[in-house]
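One structure follows; several queries about it will come next.
Complex shown without one protein chain; remaining protein chains in place.
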Amino acid sequence: MLLYDRRYRSMTIQVVVFILVMAAGWWLVDNTIRNLQALGKDFNFGFLFQRSGYDIGSPPIPYNSDDTHLRAAVVGLLNTVIISILGCIAATFLGTAVGIARLSNNWLFARLMTIYVEMFRNIPLLLWILIVYALLTEILPAPAAYRGEDPEWSKILFGNVALTNRYTAIPSIGLTNDPGMLDLGFRIMINWATIAFAVVLIGGWLVRRVVLNRAQAAQDRTGERPTTWWINLAIMTVPSLLLIWYFGLHLIQPELTGFNFSGGLNLQNGFVALWLALTLYTGAFIAEIVRAGILSVSKGQTEAAFALGLQPNRTMNLVILPQALRVIIPPLTSQYLNLTKNSSLAIAVAYMDLRGTLGGTTLNQTGRELEAILLMMLIYLALSLLISAGMNAFNARVKLKER
Amino acid sequence: AEGDTLKAVQDRGELICGVNTGLVGFAAPDASGNWTGFDIAICKAVAAAVLGDPNKVKYVPTTGQTRFTALSSGEVDVLARNSTWTFSRDTDLALDFIGVNYYDGQGFMVSKDLGVTSAKELDGATICIQTGTTTELNLADYFKANNMAYQPVNIDSNAEGEQQYMAGACDAYTTDASGLAATRAAFADPENHVILPEIVSKEPLGPAVRHGDNNWGDIVRWTLNALIAAEEYGVTSTNIEELASNSENPEVQRLLGSSDDLGAMIGLDKDWAKRAIMASGNYGEIFAKTIGEETPIGLARGLNAQWTQGGLLYAPPFR
Amino acid sequence: MSESITREINRSHMQVSDEIAIDIRNMNKWFGTFHVLRDIDLTVHKGERIVIAGPSGSGKSTLIRCINRLEEHQSGQIVVDGIELTGDIKNIDKVRSEVGMVFQHFNLFPHLTVLENCTLAPIWVRKVPKRQAEETAMHFLEKVKIPEQASKYPGQLSGGQQQRVAIARSLCMQPRIMLFDEPTSALDPEMIKEVLDTMIQLAEEGMTMLCVTHEMGFAQAVANRVIFMDQGQIVEQNTPTEFFNNPKSERTKLFLSQILGH
Amino acid sequence: MSESITREINRSHMQVSDEIAIDIRNMNKWFGTFHVLRDIDLTVHKGERIVIAGPSGSGKSTLIRCINRLEEHQSGQIVVDGIELTGDIKNIDKVRSEVGMVFQHFNLFPHLTVLENCTLAPIWVRKVPKRQAEETAMHFLEKVKIPEQASKYPGQLSGGQQQRVAIARSLCMQPRIMLFDEPTSALDPEMIKEVLDTMIQLAEEGMTMLCVTHEMGFAQAVANRVIFMDQGQIVEQNTPTEFFNNPKSERTKLFLSQILGH
Partner (left out) sequence: MSEMHAETVPFVRDTMIPPAQPPELQSGAVKWLRANLFSGPVNTALTLLGVAIIWFLFSHFWDWFAHSVWNAGSLTECRQIIAERWGEGSRGACWAVIRERWHQYMFGFYPPELHFRPVMAFGFLMVALAPVLFSETVIIRRNVLIVTTVATLLLMFLLKAPMVWMVFAAVILIGSVILAERRVSRLLVFSFLYPLLGVWLLWGGSLWGPIMVLVALGLGWAAWRLLVGFSPLLAMIAGVLVTLGLWLFAVGPAASDARSLLALSIIPVDSDQFGGFLLSITIGVAGIALSLPMGIVLALARRSDMFLVHTLAVVFIEFIRGVPLITLLFVASLLLNYFLPPGTNFDIILRVIIMVTIFAAAYMAEVIRGGLAALPRGQYEAADALGLDYWRAQRLIILPQALKISIPGIVSTFIGMFKDTTLVVFVGLFDPLKGVSDFVRADINWKGIYWEPYIFVGAIFFIICFSMSRYSMYLERRLQRDHR
């Protein structure tokens, strides 16, 4: 019988599974079609090209209520991406620092870091988002507090940053010698100066790599490593300074005009709160990962390195970290994924991410929940897969060294 | 789901009513979990008419975002959640608004210190709005029409929005004027906040049902009309028994089922309207009890007075 | 005894000089309240090959690890190659680059190739040019007979090969003294021989060696002194012949009977 | 050779019957493109005790594992106890409950006590009542001389004890054939003896055994045939005496010199 021979058994089971899955899928699709019919709705994505009609605070690309829902969704997606990237970066730094601090032999500091980690790991993220947001709105003053001859609050950092309960006003960058904009289409413009800086920085970075390679070569040749930090510093800064001088770059300090600060950039509190909360929350998890990673490298490795005469910091860089990294990266990847997905809690703090636009206002104004939610899930899925793919590639590079 | 909502409700023995998650005066649970408010009264009236018991309602709290889906997916039988009747909602969203229970308009509330007296002076202001509402759209239109800039803060729930406004995180809070009044009434210092004179939109708020089930729509529509008509004819929860037996007014007799059997035409019994009115009183009584001037919310009747009093309430004849 | 170990050993270079390589005086060490090493006195001359034996937990490893300060001693004096081991970091670094150490579990760096394992310390500590470091490394890898494995990763080698890499790695720092902590006890029997052969070869070339081991064949063939430790003390030290044939203390007799016995 | 192994062995029961226990014909096996076993022909009679020797990687384990179908062969025929091994699951189950296997790393179930380890298969596969299974288990545990450990967990036993439990566990299924895959090579020397003793005892009772081992003492004492494998082929098979004293192929000679050599 088909079930009793190993070769056919697995085929049989698979065929059955396949039929069952197809049947279930067909059942769902059929139900959906019939339900949609009953409701007199159809399944189409035309709504994406209709006028959206709502505004979004501080969109990363030009956007207003006359644009389409599609553009609103793109704005949301960009916001999601921005918060995710910034969150991942900040959380990585924080988590690494705390993870190492927990291993420090400073009793007090290690304890404090433990408390931090346990607090954040055991209390829902939503609460932290709300608390940070509330802290920002309740403790910081309204912009009006900066008004007048003798204001209650004054700007910090040489008058460059104003903390308010709506946003953090930071300076923006002005150009006296504005080279104009590059139009990328879709009303997305980039200042030529930005491009110039990008080119210079990337170029500088490439040159720096050449310098480093040559230093490495010199070390390989002579054993002594030439000091390169000042060359690097110069390469990274001088061209930029020249550009700054050429374009007449200057900071435009935020000034209180009318209700709000203008001139600078206003980082909305929703954004700041979400960023902080995601960073603190994910940072606590990353701290544990980093700590476990470092502890996973056996003591013998440190001893062997010491016995060879390597100094502790060299031991860390050359022996411990490369090995710890292999243990750290896979769980770190899932923390990045979590952070990206958790950014959808932006809904709680009025930050218009993908969930807020496509899955929120658009869905609500158009009533296309099936389409909007499916599309939104697909986009999140794509983001997740992208992050996984990137991290796996990185992991493969780190891992390659092992075997 | 066509044409059988009434039967479904009667079989279930319970009306499922989609309401706000918490809006003072309109729908909010109290400390012991009883829902009260202006919208709640509609639910109770419908339940009384259909099931004979105003308490056989299950309230499903919906957010601005989940409300229409909850209705169209059949999760609730009727949506009584201060929702604005608009063209696209009525058509594209496949809903049926069955009337207006509150004529509202979108306004702005600002702090007195701001020194603003007109919405036209709000150029550049930060404004808190609730996401997923028509206010979001009206706001965009209004500022665009007046060529002003603003910074929207899209808040998820009313409580959150008020919090932001009170902390000064927005210069102005915009929502329906009724909501503004309710919000302001609850402040520790109501006198320090002003509601600006501009009403920037028409916001006819009304209960909605699903497209397609016309009979059910009729029931809800005429239940609402019964409440309005009752006020017009002076039928109150206190005198209703008396009027039912000895009213001279033929319209009242038809309404209360003492002469014609209008109920049968919508699949109900004779006393349906009587029960609906008895549930929480006529329109005026409900208004006074939940959001009227005697309550902390202190709304004036304004547009929501009977047509006979110069308002817009005008129930079609029961005939 | 395995014949391969008792084979004719070239003792020509194996003279002991008068210079002192390691001088330990009255050294004591505690782990918490546990007194692991008690009043250790030990002088090792250049070119000496000392085998340390003793029951498990007697402090052999600890003693050896004190010599390159992987463990800190609490009282007494340890002078290595004329440098006293104190808290002074510079001294420690100096001593560590003069003293090679081979561990029971090899402790190779798994993320580096064999060659990189061998050149890491010369490049970063001794500041030797890479080319030269690699040449040296290849030289020593040839010596331990695995030059062809240079570009593999430790995980791809057998235990015996790994231990030989570990020895080569230490040798690349051109140490004057080598410490071995049970270098063969984690190895399969077939592999023990290859490692012991390497060590014998080292001994023949006159390296000063301290070796904790239970390979008594090795001790007899190579050592010029066997030290027996028990309970943190040096109980007996003697030439191998005397040690094996004529143990003085009861403790040593018992130990020898158990280890050679059955 | 350890004396204990070369002691007088009771060969009274150790006759070989004419019945065929295992019949392998022209069997080939590949791992991917790697041809591990080539044209293996092997007939084992009931009561035979066969030792398989050969260099590492020569396919000894693979051969043994094909016999109870832990590995699938790709061509040729394997008949165990009259049942041919094909894809048929019922046949496989039957063969597996007739053939016991003991692994190099014991593979005891660490979450079960010794007794539970021994009764698991009888209860679930043979459907023996628990009480009876426990009695049988105790019987075999006594036979391997560790009845007192019955309620301990494997992790609490020494390697030799663990291996004896593993043997007892196999015996509890009352197999007609026992396969051993280097049963002693993961053991410390003192423990090897106790396991070999157990195996000798089994042999004395007439069990059909196939044993991969490097313990040549055992082979000489117990086996009635030694099979030498290299590169996936059976290079030579002979009685132990002939095999050790008079190896035919060069390969065998080399192997024997290495294994008995140093």
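Worth pointing out:
Labels for the chains are A, B, C and D, by order of writing; each one numbers its residues from 1.
Criterion: a contact is a pair of C-beta atoms (placed from the backbone, for glycine too) under 8 Å apart; a residue touches a chain by one contact, two chains touch by 3 or more.
Values in this document were obtained by computation on a predicted structure and should not be read as measured data.
The residue from A:70, A:85, A:130 or A:181 that touches the chain not shown here is A:130.
For the options A:108, A:157 or A:393, the residue in contact with the chain missing from this view is A:108. The chain that is not drawn here is touched, among residues B:39, B:104, B:136 or B:160, by B:160.
Here the missing chain is touched by one residue of B:53, B:75 or B:260, and it is B:75. Considering C:136, C:184, C:198 or C:224, the position touching the chain not shown turns out to be C:184 (whole complex). By the touch definition given at the top, chain A reaches the unshown chain through residues 3, 10, 13-14, 17-18, 21, 28, 31-32, 34-36, 38, 101, 104-109, 112, 118-119, 121-127, 130-131, 134, 138, 337, 341-342, 344-345, 347-348, 355, 359, 369-370, 373, 376-377, 380-381, 383-385.
Not every partner is drawn; the one left out touches chain D at residues 1-2, 65, 68, 70, 93, 96-97, 99-101, 103, 105-111, 120-121, 124-125, 153-156, 169-170, 173, 188-190, 192, 215-217, 259-260, 262. Within the complete assembly, residues 1, 21-24, 28-33, 58-63, 66, 69-70, 73-75, 157-160, 162-163, 166, 185-188, 296 of chain B touch the chain that is not shown.
Methods note: only the chains that are shown with their structure count from here on.
Contact count check for A-D and A-B (C-beta pairs in contact): higher for A-B. Measuring from the averaged C-alpha position of chain A to that of chain D gives a distance of 58 Å.
Put simply, the C-alpha centre of chain A and that of chain B have 42 angstrom between them. The set of chain B residues that touch two or more partner chains is empty.
For chain D, no residue reaches two or more other chains under the stated contact definition. The part of chain B that touches chain A in the complex is made up of residues 1-2, 64-65, 68-69, 72, 88-89, 92-94, 113-114, 122-126, 131-132, 136-137, 139-141, 143-144, 150-156, 160, 163-164, 167-171, 210-212.
Residues 4-9 of chain A are the ones touching chain D in the complex.
Chain A contributes residues 219-225, 298, 300-301, 303-311, 314, 318-319, 322-323, 326, 401-403 to its touches with chain C in the complex.
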